[in-house]
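Note that this complex is displayed minus one protein chain, with the remaining chains in position.
Letters A, B and C mark the chains in the order given here, with residues in each chain numbered from 1 onward.
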Amino acid sequence: MEANLVDKSVIETGEMVLNMGPQHPSTHGVLRLKIHTDGEIVSQIEPVIGYLHRCFEKHCEKLSYEQIVPFTDRCDYLASMHMDHAYSIAVEKLLDIELPDRVEYIRVIIAELQRIASHLVAVGTFGLDVGAITPFTWTIRDRERVLDLFETLCGARLLYNYIWPGGVSHDLPPKFIERALDFLDYFDPQIDELNNLLTTNKIFIERTADVGILPPEVGINFGVSGPSLRGSGVNFDLRKNEPYSIYSKFDFDVPVGKGEMGTIGDTWDRYYVRVLEMRESAKIIRQACAELPGGDVHAALPKKIRPNAGEVYGRYESARGDVGFYIMSNGKNIPMRVKMRSPAFCNLSVLSEISEGWMISDVIAILGSLDIVLGEIDR
Amino acid sequence: MTSIFDSLQESLAFLNLDLFMLLSLISLLGGTVIFLVMAVNALVAVYFERKVSAFMQDRLGPMEVGILGFKGGKKFWGGIGQTLADAIKLLTKEDILPKSSDKFLMILAPFIIFSGAFLTFIGLPFAQNIVISDFNIGLFYIVAMSSVGVIGIILAGWSSNNKWSLYGAMRAAAQIISYEIPIGLSLLLVVIVSGSLHLGDIVQWQETNRWFIFHSPFAFLAFFIYFISTVAETNRTPFDIPEAESELVAGWMTEYSGFRWALFFLSEYANMLIVCIVASIVFLGGWLSPLHLINIFPESWYILDGPALGFFWVSLKAVILIFVMMWFRWTFPRLRVDQLMYVCWKVFIPFALANLFFVSLWELIF
Amino acid sequence: MTFDEIVALLDTKASGKTSVIEGKTVISVSPENWSEISAILKNESKLNFDYLMCISAYDKGDNKVYGAAYNFYSTVNNHYLEVRVEIEDGISIPSVVELWKAADWHEREAYDMMGLKFEGHPDLKRILLSDDWEGYPLRKNYKEPDYYHGLPVPKDKSYWD
Partner (left out) sequence: MSEYLNNIVYGVKSFLTGMKLTMDHFRNKKELVATLQYPHEKWPVPERNIGFNHSEYNLIRSRLHVDIDDCIACMQCERACPVDCIKIDSIKPPKGSEIDCGMTSNDTQKKMIVSRFTIDMSECMYCNLCVFPCPEDCIYMVGGPNAEKHEIDYEFSQYKRDGMIFEFADATDEAIRDAGGEKWLDQRDVKLAKHNDGVELKGEVKSVKPDPITAPIKTDTPISTAKPATQTSESSGELEIKSFNDISDKMCRGIAKKAFMAAKRADKDAVAILADVAQALSDAGKMTEDIQSILDRLSASPSKAVAPAVEAGGDVKVESVPDAPEAVEMKEFDIKDLNAIEDKMARGTAKKAFIATKRSGEDKVEAVRKALTDAGKLDTATEDLLNSFSGAAAKVSAPVEAEKLAESTEEAVVEPVGDLPLFEIADLNGIDDKMTRGMAKKIFMAGKRTGKTRTEVIADLRAGLTEAGKLDDATNTILNKLGSGN
């Protein structure tokens, strides 16, 4: 659809400010968008965030390093494991601890399962945004399987506090690997089902292809990261570019948007990259499960985390994108400053750039394709 | 074909009231009947829809509010009483009117929409002789009445003084008015062939010849155009942009609550029933049994046909069509406004016009 | 490029305007030079830091010096750089929004939380907190207000102690 749908020279139109949110079915949380519309056409968007601000960084200045982990859970509540992992990696960099292999493998398995779970929600809610309700329930049903696995792992379904600086809280429970592999076998056909129902549906393609195109340079300039950036053809994945854990050992591809249904970097690409990434994660999990070594997962857990003065910037490829933890330590057991670089924060900042000139319905679709989590944006 | 109206007139003659009293009495009875039909239809259809959606989404749907000891938790079809409970809840719910809304119009709008659906039922036959009043232009009347509701929709959206409602109303107006055209064209095809606007005659024609859907490839196509257009006219997914839940919170009924909202709901499902009954009468041979299609059955089976079971056949066909509508809804995403218009003006209307032309040729040739 | 090469190159480009914080792979820039250095970082083909990852405002603890740590990454050359701009309270840092659009919200957040002023920012206003908030919460000397819009702010848990 072209932006110049309305010929201004013929029709006199005025601008109307539409206030979407903080309570709205498809703002994925308490996000408020001040949309300047011209009929159905959007001329400008001002995102208003902060409704979910929970002073994460202020809390961190009052809590010891161990106690911060549960709070990182609360940041990205759809990918809590990733937040724990990112924070732990940063702290380990600060302490420079060497981790046992088993811990790394467990972390990778868990992180990729979490990626699948998070992408399932992203894909399902995206379908919901464009009006397809059934895919949502199907994806949520599959996500439940992952959550059940995590529940056997650490008892919690959403906020795990499982990955700790220097290790993990528990070893894998009995039968975990078998169950994980069972889940993957069950999961592959589900992706095909999803593709048949939603991805290749004509209406869905009409709604998403060629909509909200994010050019690569714009994305990079705005600091967009993760699937949203890969959707526009940029092959930038920290697991490949800066292998942080043991990702260098595994063989997997980084899916990027190819513009199969429309232009490169359109909404459909951002959506489809996530679908493909689930398959890649499954690949990684299979490899990791195959060569999972033994050992004690608590070997490297420090008695008391008291790093030397200094600072560290840890990067991590979460389900949303490039999570960064900038930790400044002054030698106490309480960090002096913890700054979290939240990917969704940057991804959202590009919204008004790419959704101007489209219709309100498209804004919903674009917002869904950016896959924001307000808990992480507002911290 | 006699209507309920006439038969009542005869049967109540012994009261020898004067004409005005008689007519008012009869119309009172007829109105009650229609209202009951609408209410029951809404109750059943909502439960049906919930269950269909639930099973298509691997859920169970309402399971708890069983009646007559039919308690949920064990059987799939539990929760029979759910919609009844919801209806009671809606009726006893607080009725909120926004402070800065146009009170009069906001109160008026639901009744306009409701009466639109209500009036349509008058000319709608459920079987050979089960029709409140039998017009000789019944088809025309139904098409005309079924588009009265859009006035109410516009009023509702405007008087709510809510931007979302306004968007919904505008979209609804554009959508319903445009989709009137393919509907009219595809029905016109039937009229051309059967040469009558009287629904009874149309069914008569199908009885003597064959069902319209099998009349010719064009009629076959026309049926689908008609059916999809009616899906759009009843504002259901994939054409539910007026109440697009993820975009406009609830479209033009955002500000409504309680009884008025229940009226919207009632007329929405009534419209579904109407369009499906019209489709089954006009294209699917109305109260004729499918046995006629394939003549392998002995004559004696044709007892299944005829006025006695007519109501059964009509409602069966209607229910199947309604199920298909729900099936659409739980399968497809939603179209965008301009795409909706595209489908209407650039796909349906050209095809409908072509149909009209070719069917006329067909009639000339055969 | 390694850190040392970057430092060397920066010295050739703008000698004496950058300094390396000893013991760290961090470059410190004074606010008056920052706009020039940032332009070099972005546009110099060998550096080509096109990806601004994060701007972390920090408080040194003495109620005087505040700083902003810029973490850069180059998606082309795959190298990092961390630059620090430290200021006394009240002095403003030149904004880099023209070079990196990502800086827009990060600078707003730095202003919101730590009270750093960025001159040249299109509209520097609070982003996470409400516009009528007083003070900058992440400063070490920040005092929680007793009341917010007349609502008492619970400080202790005396209701169940």
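The definition used in the following text is that a contact is a pair of C-beta atoms (placed from the backbone, for glycine too) under 8 Å apart; a residue touches a chain by one contact, two chains touch by 3 or more.
All of these numbers come straight from a predicted model, not from anything done at the bench.
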Response to the item:
Given A:22, A:70 or A:243, the residue that touches the chain left out of view is A:70
Response to the item:
Absent-chain interface residues of subunit A come out as 63, 66-71, 73, 134, 141, 144, 148, 151-156, 159, 161, 169-171, 173-175, 179, 193, 196-198, 200-203
Worksheet entry | Sites on subunit B contacted by the missing partner chain, in the whole complex | 52, 55-60, 63, 72-73, 76, 327-328, 330-332, 347
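The definition used in the following text is that only the chains that are shown with their structure count from here on.
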Worksheet item: Given which chains touch which, is the overall layout a line, a ring, a star, complete, or other?
Response: line
Worksheet, complete the sentence: Rounded to the nearest Å, the gap separating the Cα centres of subunit B and subunit C is 62
Worksheet entry | Chain centre separation (subunit A, subunit B; CA means) in Å | 44
Response to the item:
Among all residues of subunit B, those touching at least two other chains are none
Worksheet item: For subunit B, which residues count as touching subunit A in their complex?
Response: 53, 56-59, 163, 167, 237-238, 240-241, 244-247, 249, 330-339
Worksheet, complete the sentence: The residues of subunit C that touch subunit A in their complex are 24, 50-54, 56-59, 61, 69, 71, 75, 78, 82, 100-102, 104-105, 113, 126-130, 137-138
Worksheet, complete the sentence: In the complex, subunit A touches subunit B at residues 1, 5, 16, 18-19, 24-26, 40, 127-134, 137-138, 141, 197-198, 201, 203-204, 206-207, 359-362, 364
